[in-house]
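A single protein chain has been omitted from the complex, and every remaining protein chain is retained in its original position.
Right after this comes chain A.
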Amino acid sequence: MKRLVPLLAALAFALPAAAREWNVDMTRSTLGFTATYQGEAFDGRFERFGAKIAYDPADLAHAKFDVSVDLASADTQNAERDQMLPGADFFDVAKFPRARFVSTGFRRAADGTVLADGILTLRGVSRPLTLTVKFTPAAAGAALDVGASLRRLDFGVGGGDWADTSVIANAVTVKAHLALTPAGG
């Protein structure tokens, strides 16, 4: 019995440690992408997405990102393009309304950059994706800037005719800026 107390104490010490959780202030947060159409870069953004963020730069082992994106909310400032994006050739939102990124682990690269490994599920295809993570503490919260590069054809975005990379390049970069506020505080 006397041994149980330190054991419980040790256990209590080891257990907690879900890294710090944050709320995302959606009014000040953006999630978008840059793609290339006919040799010219264009930007798009998703008007609707959700993110669950647990992050403490001093405790990467317990960090967690879970981001879900409403693909029908893509806006690229081009009416014709925005009409096509939700269609079967591109995001196919009728079958796959959301994309989701769930982190599986965080690490620090040689140059100090924090990388978030995870799985991106887009258009029914799940593939590993690594995000660069930049965490900037601010007065009342923090800013989180993440970026990633992916190949749209890995996920079948723009299939058939639209696989022609001379019209739409394969490489797409994704960028998000999240304004974090302390959770429950």
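Convention: contacts are C-beta pairs under 8 Å (C-beta built on N, C-alpha and C of every residue); 3 or more make two chains touch, one makes a residue touch a chain; residues count from 1.
Simple rule for what comes next: contacts and distances are computed from a predicted model.
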| item | value |
| --- | --- |
| Chain left out of the displayed complex - its UniProt protein name, from "Membrane protein", "K(+)/H(+) antiporter subunit C", "LutB/LldF family L-lactate oxidation iron-sulfur protein" or "Cytochrome B561" | "Cytochrome B561" |
| For chain A, the residues touching the chain missing from this view | 37-40, 42, 76-80, 84, 161-162, 164, 167 |
